[in-house]
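Quick notes on the structure that follows.
Here the complex is missing a single protein chain, while all its other protein chains stay put.
Presenting subunit A:
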Amino acid sequence: MLSSMAAAGSVTAALQVTEVLEAIVSCCVGPEGRQVLCTKPTGEVLLSRNGGRLLEALHLEHPIARMIVDCVSSHLKKTGDGAKTFIIYLCHLLRGLHSITEKEKDSLMCENIQTYGRHWKNCCQWKFISQALLTFQTQVLDGIMDQYLSRHFLSIFSSAKEKTLCRSSLELLLEAYFCGRVGRNNHKFISQLMCDYFFKCTTCKSGTDVFELVDDCFVELNVGVTGLPVSDSRIIAGLVLQKDFSRYCPADGDIRMVIVTETIQPLFSASGSEFILNSEAQFQTSQFWIMEKTKAIMKHLCSQNVTLLLSSVRQPDLVIYYAGVNGISVVECLSSEEISLIQRIIGLSPFVPLHALSQCEISNTALVKFCKPLILRSRRYVHLGLISTCTFIPHCIVLCGPVQGLIKQHEDALHGAFKMLRQLFKDLDLNYVTQANDQSDTASLFICKNSGESYKVPDARNGSIQKPYPDTVIENKDELEKTQTYLKAYSNLAISDVELETYIPYSIPKLTPADTFQTDETLRCLSLEKNRLIGDYEALLKSSSTAYSTRGNNRIEICYENLQVTNITGKGGLLPVSFKLQNMGTSQSYLSSSVPAGCVLPVGGNFEILLHYYLLNYAKKCHQSEETVVSIIANALLGIPKVLYKSKTGKDSFPHMYIRAVHALQTNEPIVSSQAGLESVTGKCQLLTSVLQCLTKILTIDLVITVKRHPQKVHSQDSEDEL
């Protein structure tokens, strides 16, 4: 017998659930967030501010809650960030939807639906809204991002082409990241640790593959030590294996190592075979043969100057003994992850013992800088100085803390930071639709804009980036002075003068064609107009619409604490434009563009407020039904800065901040952020998409049916089916 129970799957129910979740996660958000203590059924105690982990630990029962948690975890799998923001945003969206249904019940309904029951009416309406949401997410959102928001983006890279990072900007990014992840007295220390680790592990040639490696193997790259204060955490060069030597022989000079994945001692009988013993002497001879063979292999290794043997399996006593006799150190029982990490770093394939004797020289050995025991709080580890053959320079993080739970939190946060960086170094594709038949100014303007840009942007970019360095200096001697005095004005910032001076060469090319300095009272941002582009644009723009003339300075470079803003607006480049030109006659045009790697915005709800502002502007041009949906989305975005500014009072409180920001946007001035720190744009975009998809999912459900089944019965049913 199946007994079932049904409950209306309504926005109200979902709202109730998310409000509870919001209450929990919002206390861990942002720099003011606090810790949550989770216990596991095993009795382990874990400290966490990680939204995903908290939601998981709650073991929620409510079906809608479970669905939300599923959505969050699939989002986390992709990006590793933003679980708390997800919940807060979803909650505000649901709140917005809930409140409009109270006001305008019938505005979206067709007449014939009124014959159905009230619940079904609602459901139909939700279906309608969910479709509107989906359309918005797939067709409009990316466009807004590309056409309006992108001009505010900053780039984390000090040189966009080579994707190089300077320390100060990475510090800003990481500090903001760890603010929301670890205890407030430790976030500075942990972000410094991560910064050090990043610069120690990477070379100028390193690319995203380093992040991939660290992300994949992070467990093997850190060692937790309990009982010491957090401030004792440090980075050590080389790789630390969480094993002790089975035999340690101190060696000087060249240390060569081999990796084995099987026992070196030949087996008495191979698997699947039968060994027939006819006499005792035969047994003794074969034992003797095994012994001699083992001895010979170890001697051979020794003659090839091998002094270290890493093994993924346990080696017999005999092997260990002969290793000791020949001065070879042995580490046994390494996990497959450890072996694969070593192989990735040094590109060494395992050594096959039985083939070894036939060759006179062993090819798969690798040189090691050092190999010694490392004692951390009375536990012994193996410390290897691997010589890397890839762009990753091996270093390990030793994480200290009074309790395991805290160390785990720091480990998770560091791992998450690498996931975030990995995402940041990738471009994010944006695809959207412009409605040409809308006859709105926007659409036609974009066409003009893009066609103009497709010719102008490439050479403009080349002009600013590829300009040889000496030329720039000669051209801009007077500007150089200006730059320096200008940069001196920054001295109230946390960056030291020495650092400033080293970055001046980078900032010069950006400042070269300076026409006007926009004078804002903080002197934080500097935007420049580009003559060559403007010339073409203004002709086009003035003819089409005067409303957009202010947006002419479409190639802006802003100096934000040594950050460079690259031109992102027209990044659509040549391909989509040519495609577009072909489609000029049709009603809809599909555009694709991307958020380039390394795009960041200042923290503290900047992204949300910007998007909110532009969405509201967009909503004004929409049909009434669409307008409601867009403005709900826009208003819900403000939920996040509201939480972040909860504890602030007076001039720093949320309403003040919001008014200042909107005013700045209207007058086309740069927004001044009260907090230093940066966050990735890519992560935010992906988060927004995930939340909207989750909401769409919730809205399409009209009925939740709880099925209570008897476990045994189901089991027997299953087995019958099988029969």
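The rule we apply is simple: a contact is a pair of C-beta atoms (placed from the backbone, for glycine too) under 8 Å apart; a residue touches a chain by one contact, two chains touch by 3 or more; residues count from 1.
Keep in mind that, in the parts below, contacts and distances are computed from a predicted model.
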| item | value |
| --- | --- |
| Complex member absent from the view - protein name from UniProt, among "Molecular chaperone MKKS", "Nuclear pore complex protein Nup85", "Signal peptidase complex subunit 1" or "NADH-ubiquinone oxidoreductase chain 2" | "Molecular chaperone MKKS" |
| Which residue of A:170, A:264, A:334 or A:406 touches the chain not shown here | A:406 |
| Given A:57, A:100 or A:134, the one touching the chain that is not displayed | A:57 |
| Residue in contact with the excluded chain [from A:324, A:350 or A:385] | A:324 |
| Candidate in contact with the missing chain, chosen from A:219, A:267, A:333 or A:659 | A:267 |
| Chain not shown, touching residues in subunit A | 23-24, 27-28, 32, 34-41, 43, 45, 47, 54, 57-61, 183-185, 226-231, 267-281, 283-284, 287-288, 291-292, 295, 316-322, 324-325, 377-378, 401-406, 647, 711-712, 714-715 |
